[in-house]
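Let me give you the structure first, and then I'll get to my questions.
Only one protein chain is missing; all other protein chains are in place.
To keep things simple, chains are lettered A and B as they appear, and every chain counts its residues starting from 1.
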Amino acid sequence: MTNTRRAGLMLVAPATLFIAIGFLLPVFVLLSGAFRLESGWTLSNFTDFFADPLYREVFFRTFRLGLTVTAVAALLGYATALAINDANPRSKGRLVALLVLPLMISPVARTYAWLVILGRTGFLNVALTSVGLTDEPLRILFTEWAVFIGLLQLFFPLMVLPLISSLENMPRDVIPAARVLGASWLAIFWRIILPLTREGLVVGGTLTFVGSLTAYVTPAILGGSKVLMLETLLYQRVSVANDYASAGVIAVILIAMSVATNVMLKRLATARGGR
Amino acid sequence: MRHAGRALLVVVMLFLVGPFILICLTGLSGGETLAFPPDGLSLRWVIRVFEIESFRDSFALSLTLGIGATLIALILGIPAAYALVRYDVPGADAIRNLLTAPIIVPGIIVGLALLRHLVIPSGLGVTLALFLGHTALLIPYAVRVTAASLQNLRADIEDAAILLGASRIGAFVRVTLPNIKNGIMAAFIIGFITSFNEVPVSLFLTGPGVATLPVDMLLYMEYNYDPSIAALSGLLALMSLGVVLTAERLLGLSRYV
């Protein structure tokens, strides 16, 4: 017995040590730096950061965008997942492939496409003005709307795919059974589909929310320096101003939010799911 | 209900896939600046992409990085996955959590941490740090995909091979490996694509003449507003499409995503 335990440890050791030393250690040192000044341990980096109205705005914007993207993706995601689950197996396979495909394409390419669409002389404005809906080109690029659209497109598949697999794992015929018992569509969604697909929603929600909070490419291309989010702010503070104090604070916030969301939602998924 | 569902699917799929079609068209523009509709069709920007030296360099770096980091991640990850699935490893839960940490820690923090606390104090090259960061990022995928394949395979076939005379390692190589080969190939492709498309970790890990392709594209974008990025984006999208379709046909890749 002890033999297989030792063999097991030896097989796990290289990967574990690699991540512990080459990955977690530098990250830990960086994070601990946010709580230090030359004078010693302190929280003043944090108080300074939140004292700045611009930084506060970035902080709240990041949250606002993360929540809106997740909420819209969840609503739209359920509708999409239900429609895909209803399709015949052949087209279902194709639709799922269409959802997976964008995940394999460079986020830079995916986001750049929106630059072409949302720009002043982009596809959308050309279309709108030629139809006569607007006289002036709409200013969408470098607004929160642009970032919202980009993030939604980027993370939508990550919301829908887990929902589809939860729907597939739902016992067959529960929906017809509920129909026969006289439930309305709203009641069916609320009392049957939602509880039974909770795990998929939690997985998709975590991926979308954390993904949106920590996205760099989308706010960098579609928001620019006008619509900063925490990641783009971090990059800007380091590359423009060598401001490692703010960078450390942002790093702590990002990692805390990421870890907290993952842990909290994992609890939520198993809390009542394991009955 | 049916019709509403179908209409919704059309809209959603247009939202997801439509932009790629537009960007491919824009990349074929004959004009000087990014605009829609493009000023005539030509291949000049597609050709231009291959003439820009920094793109050639960064493409080569991203390719090497993707292949190298994925291989190292698999070499480290396969034994770990094997032990976690087949053996009673002390502290298995903690190790599992540790091995998924790279997915949870935002990439930009990893890049900055490696730059500040590894590259600068040790004088190690940025390229090495890139390999380190990407390998760490890919280990969770390597472990997860390999573990999933192992879980679908009976454990006792290795015992059977040993009783027929094979050594422990021989049994793994002759019996287990051939049966998880597809899973490992899928992990390789997913890992490669993840590394090749990765931005946040690589963002800070740039130096004179060193940048991964996506980061190089971001840098180029800051100063240029011509259709070459659109052309390159289109090319990358087609490349991913090719890889994924081939892998799907050969391995059924979507089972592993």
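The definition used in the following text is that contacts are C-beta pairs under 8 Å (C-beta built on N, C-alpha and C of every residue); 3 or more make two chains touch, one makes a residue touch a chain.
By definition in this document, contacts and distances are computed from a predicted model.
Matching "Nodulation protein E", "methylated-DNA--[protein]-cysteine S-methyltransferase", "Spermidine/putrescine import ATP-binding protein PotA" or "GMC family oxidoreductase" against the UniProt entry of the left-out chain gives the name "Spermidine/putrescine import ATP-binding protein PotA". From the options B:132, B:175, B:211 or B:244, the residue with contact to the chain not on display is B:175. Of the candidate positions B:124, B:160 or B:250, contact with the hidden chain is made by B:160. Considering the complete assembly, subunit B touches the hidden chain via residues 153-154, 156-157, 159-167, 170, 174-175, 178-179.
Methods note: only the chains that are shown with their structure count from here on.
Rounded to whole angstrom units, the spacing between the C-alpha centres of subunit A and subunit B is 18.
The touching residues of subunit A, when paired with subunit B in their complex, are 1, 4-5, 7-12, 14-16, 18-20, 22-27, 29-31, 76, 79-80, 82-84, 86-87, 95-110, 112-117, 119, 121-123, 126, 153, 156-157, 161, 210, 213-214, 216-217, 220-221, 231, 234-235, 238, 244, 247, 251, 254-255, 258-259, 262. By the touch criterion given at the top, residues 2, 5-6, 8-9, 12-13, 15-17, 19-20, 22-23, 26, 34-37, 76-77, 79-80, 82-84, 86-90, 95, 98-99, 101-102, 104-110, 112-114, 116-118, 132-133, 135-136, 139, 143, 193, 196-197, 199-200, 203-204, 214, 217-218, 221, 229-230, 232-234, 236-237, 240-241, 243-244, 248, 254, 257 of subunit B touch subunit A in their complex.
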